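Coming up: subunit A.
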Amino acid sequence: MRCYRVPLDGDGLENLAVMVAPAVNGSGREPLYLLAGGPGQAASDLAPLLNAFRRINRERAIVMADRRGAGRSGAFRCGFGSDMPADLETFSRQLAQCYLQKADFAETLSSRQTVADLERVRRFLGHGRIALWGGSWGTRTALLYQQWQPESLSALVLDAVAPIDTKVFLTAGAAENALQQLERDCVEDVVCARFGDWRRQLDRLLSQWDDGRAANFPDPLTGAPSEQPLARWALANAIRTALYDPKAAAQLPYAIDQTRLGNYRPLSGIAGLFANRTDSMAMGLTFSVACAEELNRISGEEVAADSANTFLGTAFFDLFKSGCEVWPVQPKPYGAPEPRDQPVLLISGDADPITPPVYAERQLDYLSRKQHLVVAGGGHINSPRGCIPELIARFLDSPGKPLDDSCVAEIRRPPFMADAFGPALDMGGAEQ
Partner candidate 1 sequence: MIEVESVHKQFAGRPVLHNLGFSVPDGQITALLGANGAGKTTCLRIITGLLGADSGRVLLGDIDVARDPMAARRQLGVVGDREGLYERLTVAEYLSLFARMQGLSGGALREALDSIRSELELGDLWHRRTRGFSQGERMKVSLARALVHRPRHLILDEPTRGLDVLAARLLRRTLLRLRTAGTTILFSSHVMPEVAELSDRVLVMAGGRIVGSGSPRELAQHTGCDNLEDSFVALAYGDTGGEEEQRQERAPA
Partner candidate 2 sequence: MEKRRFSPQMAPLLLKEFLETWRDRRALWMAICFSLMFPVLLAGVTIFVVKKNTEETTRLALLGAENAPLLERQLRGPNLEVEAVAEGSPRQLLNDGYDLVLQLPDNFARDYRDFRAPPLYLYMDSSATGAGRAEHHLQERLNSLQQLVVSQRLTARGVAPQLLAPWQLQVRDVSTPSSRGALILAMVPGLLILTLFVASLATSVDTSAGERERLSLETLLLQPLPAWQVIAAKTLAVASLGWLGSLLAIAALVALMPVMPLAELGIQQATTTGGVLAMGLLLLPLALLVAVVQILLALRSSSFKDAQTQLSILQIAPVTLLMVLDAARIDLTDNYWQLVPLVAQQQWLKALLVGESVSVGWVLAGSLTCLLLVAAAIAFGARALRRESLLGAV
């Protein structure tokens, strides 16, 4: 692992932090740059992926450049640590203060700047053409890089694809689809099917959520009742977040079923799975980019259409909407995407609550050479799972060749939670 500081010219930040895992074999293959999601995550946080990408790393250097305002390139956190304020108002107030302090900096942060910085890093490291791996929002950065710096790019790997024209912050419909996919998979599972109509229970829970329940919701870290009551929108978001990860999703039917009996602890446990994750997101950067590039192009009608008849409703969108109201950066629209012919490997999970496979299928017509891997029951980000790292390696080695993706079907949902003892190792058992 080598670390670099790539100098910048002004704009408040002196340099970018770049981490490089050099190729084991310096055979001259083009390096792979990892682009993180968010927006607001740092590429250096993707270091755990290196383990799955070991084979790729044999022949290629893997570069993780923290974009401006993220990670070690001057993280723009606005003081939000691991604890997020539980009510939107406190959140907005803190965000507004942050914006007023660093309004100029906030205005500079954009995808265009990130693409330019990536070019700077590429030249600094003396790389010729590069390959990009983008995850989640990183796929958007990668696709924009392809638009604006096509001559520097050899191939793209996009996991959880956010196409340029896709309004990915309209996530309620996608989350609803992911939940329904979970329902379908649950019905087909002997153990999970026993929970019956847990979905109706979820709807009931959300619609009947009140202050009393919110106040008694146990804290997954301390075990005591929460100091801050859990708001309805936060609960809906917790369910949405659980859908990101199939392991967490496999626990949802049981946890929701338990609430029917007044037991909220399993649901609290699932919420706990994602506690402490927010500190990887630099909120200042997140809002600078999201407000300038996404929120401003979403109309009220679109929000209404997206959130109708979904468990999430506007619970996710409202957070950004209220944030962007106090984060008045200029809109920074993209141009219409132009045709590109670099080989592109697309990866989606068919139960991804934010970037479902349809995004990659419908909104990338301008790409002439693309392949799509869809993981059944897969959540958000599937690159480290099963044979996907191997397929990525093969794709990068000969990007033009169609991949034999039959092994993707072997990636299955983890076993559903059957009861307090965990998964039913006897698959239901005769004695029940």
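Criterion: a contact is a pair of C-beta atoms (placed from the backbone, for glycine too) under 8 Å apart; a residue touches a chain by one contact, two chains touch by 3 or more; residues count from 1.
On how the list was made: all candidates are chains of the complex that A comes from, given by their letters.
Computed from a predicted structure; not experimentally measured.
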| item | value |
| --- | --- |
| Complex partner of subunit A (touching, any copy) among 1 or 2 | 2 |
| In the complex with candidate 2, residue positions of subunit A that touch it | 1-2, 22-26, 47, 58-59, 218, 220-221, 223, 247, 250-251, 254-255, 258, 264-270, 272-273, 275-276, 414-415, 417, 419-427, 429, 431 |
